[in-house]
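Removed from the display is one protein chain of the complex; every other protein chain stays in position.
Each chain carries a letter (A, B and C) given by its place in the written order, and its residues are counted from 1.
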Amino acid sequence: MLAAMGILSLACAGIGLVPVLMAKPLDRVVSTLSGTEQVLPSLDNLVNLSWLTVLAIPLLVVGFILWKWAAATPRGKEQPTWGCGYLAPNARMQYTASSFADGLVQGMGWVLWPKIQGGRVRGFFPFPRRFQSHVPDPVLDRVADPGLNGAAFLLSGLRFLQAGHMSIYLMYILLTLLVLLIWMVV
Amino acid sequence: MPESHLVHISHVLLHLLTALLLPPLIPGLINKVKALMAGRSGPPVLQLYYDLAKLSRKQAVFSRTTTWVFLMGPVGTVAVGLVAAMLVPFGHLHAPCGFQGDVILFAYLFGLARFLTVLSALDTGSSFEGMGAAREVTFAALAEPALFLGFAALAKSTGSLSLSTMLAHTGPLFRFSGPLVLVLAGWAIVYMAENSRIPVDDPNTHLELTMIHEVMVLDHSGRPFALVLYGASLKLLVLGALLVGPILPRNAGPLLDWLAFYLALGVLAAGVGFAESIMARFRMTKVPQFLVAGVLATAFAFLLMLV
Amino acid sequence: MTWYLIVLPLLAAGVAFAIPSPIWRVRILTATAILHLIGLLVALRGWGTPPAGAWLGLDALGGWVLLVISVLFLVCALYAPAYLALRPDRDGRIFTGSLLSFLGLASLLAQSQHPGITWVAIETTTLATAPLIYFNHNRHSLEATWKYLLIGSVGIALALLGTLFIAYAANMGGVEEPLLYGRLMHDSALLSRPWLRAGFVLTLVGYGTKMGLAPMHTWKPDAYGETPGIVGALLAGGVTSCAFLALLRIYAVVAAAGEAPFARELLVGFGLLSMTWAMVFMVRQLDFKRLLAYSSVEHMGILVLGIGIGGNAAKFALFHLAANALVKSVLFLSAGNIHRSYASKQLPFVTGAIRRTPISGWLFLLGFLAITGTPPFAPFISEFNIAYTALTTGHVWVGTAFLVLLGAIFLGMSDTVIKVVFGTPSAQRVRTPYKDTFATTAPMIAALALALVMGLWLPRPLQDMLQSAALMVGGQP
Partner (left out) sequence: MLHDILITLTVLTNFTLVATSRIHKSIQVAAFQGVLLGLLPLTLGLGFHIHILLMAAAAVIVKGWFIPFLLRRALAKVHIHREVHPYIGYTVSLMLCALGTGMSIVLAHNLPLKPGGPFALFVPAALATLFTGFLLLVSRRKAITQVVGYLVLENGIYLFGLMLIEAMPILVETGVLLDLFVGIFVMGIVINHITVAFDSMDTRQLAELKD
């Protein structure tokens, strides 16, 4: 299962470290797309890609050296993460993904319309409240799902056309014949 | 070896030395200025050097929940800082590794550093570090456009995508002086946000709920913490060089240029110290508006350049 | 003259009906299928245009359709022994008899050069396949047979009237007897226009009913829904192809007479109507056999649409005839297996087919992907080219409607197929002793492989035959 993801990440790293390899094929694609006249400058003279590889090497080397140096630090006894003295931290207090993105989601609230259940705690001795917020996928949940369900509902409205009565089926044939003959005569 | 090569290598050597040795001096300067402003003598300018030396010998305490990712943060910040330093022109000549398109690399190197720091903060699993990371990312999302629009304006004026030609602009500045002010104003705001200086975030506060940058490095100790401090100061230097670059005239000969560069850095540090001592932190909700102001400034600069 | 292709199956049908032992009966079935295919391949080498006066002659168009039917029949014949073994309760006598007689009549139809004979052949195929639909002997299959029979016969009667109209058009124009297709196309200028157009309209409605074009397709979901998979495959691949061939012969005459624009408008209209009607009934369809029936209606629409657009699309419509027949047989046979294993066709009772009958489940899924036009398979080539020709030769709206409908049908059909194939077969589902054996799956794997090969490469002689068949449909004899 991880192999597939592994290959993909290696590919990304490869392109990152040696982008020059990608420049040629990309140029060919762009040239075929843009037809004969060369609209876009080729990738090479726009950006000097070989430097990226050159700079990637010191980045990794320095990183490795520092890693070695930092890892060699004398280690004290392993302690649980410091929770500012709170004695009974539990898993539910951990920083979740939605709280991580809460800043942006509140900021872009007018676009994303997050679904929020439960809200502020009121009063001095409030009883326990639940809070849940979820940002539905704008395309999938807001457009595709309701749209397709609506379409399916509309289409199922047409189901009476195949209601099982044979005489109606024969009527279809008669009507098509009449329509075509009249259309032909007109 | 022709004479010009020798000069060139000496410049590169000086560049490397500055990048390696100078950074811890800047926070020292800032704190010294803040102390003088407050009327107290304050820690010696070289305090950070001593701290780094002490920390590299101290015992580090690692939380039980951390994995190897925890070390990636500090290591990443320093490595990125050093490579970014190679891209920015310091004193007289171009940056040692300047090339067409290094602007994008420069910006995203800092993105990489931020990503690694956030990862190591989340790795500890403490809710405070998570909150700090979340804030850091949110504000960075607002600050980055300012950086890019500034680059765009400069690229439009100098016609090249390389930092060296953009910043070490020897031509006449008159036509460009208007938008340049706007760019520098925007970049100043980015500078404060990136290096978590006062108006955006207080570097030496101890109340976890208010911190942004500091809380992410709460759990680091010993050598990793040394790397964190060194990385932060390196960032101060590199972004400082970015801020100072367009202003320096760069045509008064090598020695004078390098002196002017160091002097400018000192002035910048003093300015930051001065700003920190007269202003208090913004409220957390005000910070995004402040950052958006920076974005608008650079955006106008870019628009002006387009006209 | 390839009369033995007709006589051999009919003879075999008689013998199969007569002998008591089921084993020999099935052996005859498979033997005839193989012999018929070999005989056809031998006859096809010299497919040129048949001798002018001949009543029966194998030309490119007839040859191509007969080849498709013969291959399809071979696939079903290889599947039949295992199937009949599964159904000891039903005696195979009528089953094999009508299957073989269908093959004989299809050969007669493919070779007939006279509209009258084509009509007689189609009518007798209807009557021959009627007992096949009544194979399950329950109330529903009886109702399906009644509907199939009556709607089919009414349609065929209209086709007869249409053929008589065209004969009268020839009579008015002074074309001398007998009215062979070749002669009709040759001096088509003499045919009187109003009779010809009325004749085409009636034949279109008539043979359209047999093909299952909307709105005359109403017998199809009931008929295909109630028959065993093997009969469904043969009906969807064979009978519809025969009806399409008969329609093409008449269309060729009409196109030769210069009435092509009038005819093409009708064909495109019927094509799009069939695809829309099929799409409407495929969405949220709970019975996967009826789903395949509507898919067959849709593909008949595509065939007719391809011919309506003309030019290169007509050639690929013929290609699609073969592709559709092959992939449909895979779908119907695997659906038959799944139905046998779950003893039910309704969706809530059939899930997780890929776990209970892995090979059939996978075949059903791959067949679904193939029939909705996934690249490596043959239907993709034809659907792509039909759309391409439509969009490049000015039928822009038709092309876009075609693509939109294909997309919608893919959505509708995938909803049901995914539910049938994936999901977990919970314990309370009925579990019959049926297991996927070699005999019940090998023919379908071969058919799917053939569809895959056809999608990638078509042997040179077949390409030439297809090309000349398309030319003939276009109106040049």
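Heads up, the rule we're going with is that a residue touches a chain if its C-beta (ideal position, glycine included) is under 8 Å from a C-beta of that chain, and two chains touch if they have at least 3 such contacts.
Please read all numbers here as calculations on a predicted model, not as lab measurements.
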| item | value |
| --- | --- |
| Contact list for the unshown chain, restricted to visible chains | A, C |
| Candidate in contact with the missing chain, chosen from A:32, A:90, A:117 or A:167 | A:167 |
| Residue of C:64, C:281 or C:332 touching the missing chain in the full complex | C:281 |
| Chain not shown: contacting residue from C:117, C:260 or C:411 | C:117 |
| Contacting the left-out chain in the complete assembly, out of C:78, C:106, C:144 or C:447 | C:144 |
| Where the unshown chain meets subunit A, residue by residue | 159, 162-167, 170-171, 174, 181, 185 |
| Positions on subunit C contacted by the hidden chain, ascending | 114, 116-117, 119-120, 123-124, 127, 130, 134, 139-140, 142-147, 149-150, 153-154, 156-157, 160-161, 164, 167-168, 171-172, 177-178, 192, 194-195, 198, 221-222, 225-226, 281, 285, 290 |
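Heads up, the rule we're going with is that only the chains that are shown with their structure count from here on.
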| item | value |
| --- | --- |
| Approximate Å spacing (C-alpha centroids) for the pair subunit A, subunit B | 32 |
| Distance from subunit C to subunit B - Cα centre to Cα centre, in angstrom | 73 |
| Touching two or more other chains - residues of subunit A | none |
| Subunit C - residues contacting subunit A, complex | 146-147, 150-151, 154-155, 158, 197-198, 201-202, 204-205, 209, 215-216, 218-219, 221, 266, 277, 279-281, 283-284, 411-412 |
| Touch list for subunit B against partner subunit A, complex | 56, 59-66, 71, 74-76, 78-80, 82-83, 86-87, 97, 99-102, 104-105, 122, 124-131, 133-135, 137-138, 141, 161, 208, 218-219, 222-224, 227, 288 |
| Subunit B partner contacts - residues on subunit A that touch it in the complex | 46-49, 51-52, 54-55, 58-59, 62-63, 66-67, 69-84, 89, 93-95, 99-104, 107 |
